[in-house]
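Heads up: the structure comes next, in structure tokens.
Apart from one protein chain that is not included, each protein chain of the complex appears where it belongs.
After this line comes chain A, so read on.
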Amino acid sequence: MLRSGGLLGVGVALLIFAFGCGGGSGEADRLTIAVPQDVGPLNIFAQHEEPLTELVYDKLLAPSPYVEEPRPWLAESVERIDPETWEVTVRDGITWHDGEPFAAGDVKFTFEYFLEAPTGRWTHHISEVPHVEEVEIVDENTLRLSCAYPCPELGPVTLADLPILPQHIWEDVPGDRAATYNELPVGTGPYRLVEYSAERGYRFEANEDYFAGRPLVDELVMPIIEDTAATFTALRSGELDAAARNVPPELVPEFESSRAIALAETAPLQFDEIRINYEREPFDIPEFRQAFSLAVDRRELLDTVLLGQGRPGTQGYPHPDSPWTSPDNRQPYDPERARQILDGLGFVDRDGDGVRETPDGNPLEFTIKVAGTEPSQVRAAELVVKQLGEAGISMTVQTLDPGAMGELFTSRDFDTSLGTITAHGVADPTQFIMSHRSGYLWNLPEVPYPEMEALIEEWMQATTVEERTRISFEMQELFNSQPTSIVLYYPEERWAYRPDAHDGWVESPGYGIVHKWSFLPEEVGNEANAITERF
């Protein structure tokens, strides 16, 4: 089994401690934090839960691609030599958790291994956008990365996103076996994972020699509690110090009035969206998509579904809090304009049944698919049905299980679908390009989209971040004028914790509060530009 270390021979005293009153002194020796999902022994090629993964692994730049200026982290410096070439100097004196020294060779190995291993969340940052062609070691601490076409974002995006792996461990794991590798991970990060099992969850011990500074908490214990009610009951009873899961709106008033439990409010880089199947008629008509978007009242959705906890999705796609998003993006609500456009397209109600028909006589009747396991999203879908009904578009809600929902992207068997898209999808600038290549937002050879294609071409040729940002903004504005994703609302999240157990919680964009920066001294987080708010 996957256990190492472990506290053996500990008696009843510890038992009482574990089930005691939970709280502790300001400087916690140990924090117990429930995680909502079993993601296995943190093998990033099998499953990944980034806040957990990043307790163990570091990246060349920190904290993520979701801040304007990621700072050198495992790298001492990164420098752009020419439009296609970057030079990275890694820090000296860093060691892996098993004591082996970290060197430039590990970075080269990581880049190459991501291409060898099963394709996953990180692959496109090397193989497509951008396309790293060659990684060359200059000396023990320096390496040079060459791209197939200009790659000004390689630094701020790819290098701030890719966890660096130890060559001496992974070189013995064939690429096609990467997803089934079962040993506990070895990283350079502030915590070592010392135990993982289904019944006990995760146990991390502080990496005393962490190069950026000694972690504040000696031990993090993370039991897996999948049920929301069970999680917050355990927090209330004192068995947990915090939960890596959002507090549902109905529990907020109770925790707000609690003296033992505090709430932290964050703005996650994610939103709920209605995805439109642009391959189906009439969604392939830009004006129809525009009218569809104009008919959706985001404010009403926010107030009804999220009880007002968030912002309406009128600032469009991608997420407005990402430094890579145009401040001028809009997805407005204008039902009158929607009706005018539909009339102009010849989509009018000829038989007086309240539903418009196409000029060929086909009624505008569509389905909206949503996961039945997400009650708030089902509620949102019902409301959207009502709103579009007022514009003369008849929608029907179809609930599916999450497995079937997940398949829609590949099967394309949907008119519209409602779901959540997270930070990597909506806050990472290269992902917007990638989503137009992968088919998520567009990729349809039969239906030309010359304006967008021209902009993508121009983007590929651009050589500076500034130029690319300008082109990206144009692409985003074009996208939002005839969107294939209708943004509903940007939610707020609330996290509950016991402040007497630990008071170092901070928000890092896209990561909530349970991440490594909450367990490191504040100045370390500031140095990494990782903190947007301290609680």
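What we mean here is this: a contact is a pair of C-beta atoms (placed from the backbone, for glycine too) under 8 Å apart; a residue touches a chain by one contact, two chains touch by 3 or more; residues count from 1.
Please note the rule applied: contacts and distances are computed from a predicted model.
As stated in its UniProt record, the chain not included in the shown complex is "ABC transporter permease", which appears among "NADH-quinone oxidoreductase subunit N", "ABC transporter permease", "Alpha-D-ribose 1-methylphosphonate 5-phosphate C-P lyase" or "Beta-hydroxyacyl-ACP dehydratase".
Considering A:Pro253, A:Pro327 or A:Gly403, the position touching the chain not shown turns out to be A:Gly403 (whole complex). When the missing chain is restored to the complex, the residue among A:Arg245, A:Arg311, A:His424 or A:Lys516 that touches it is A:His424.
In the complete complex, the residue from A:Gly308, A:Gly439 or A:Pro521 that touches the missing chain is A:Gly439. Screening A:Ile137, A:Ile224, A:Val252 or A:Val465 against the full complex identifies A:Ile224 as the residue touching the chain left out. The chain not shown here touches chain A at positions 1, 6-12, 14-15, 18-19, 32, 38, 40, 43, 45-47, 118-121, 123-124, 127-128, 176, 179-182, 197-201, 203, 221, 223-227, 229-230, 233-234, 236-237, 239, 373, 400-407, 409-411, 419-422, 424-425, 431, 434-435, 437-441.
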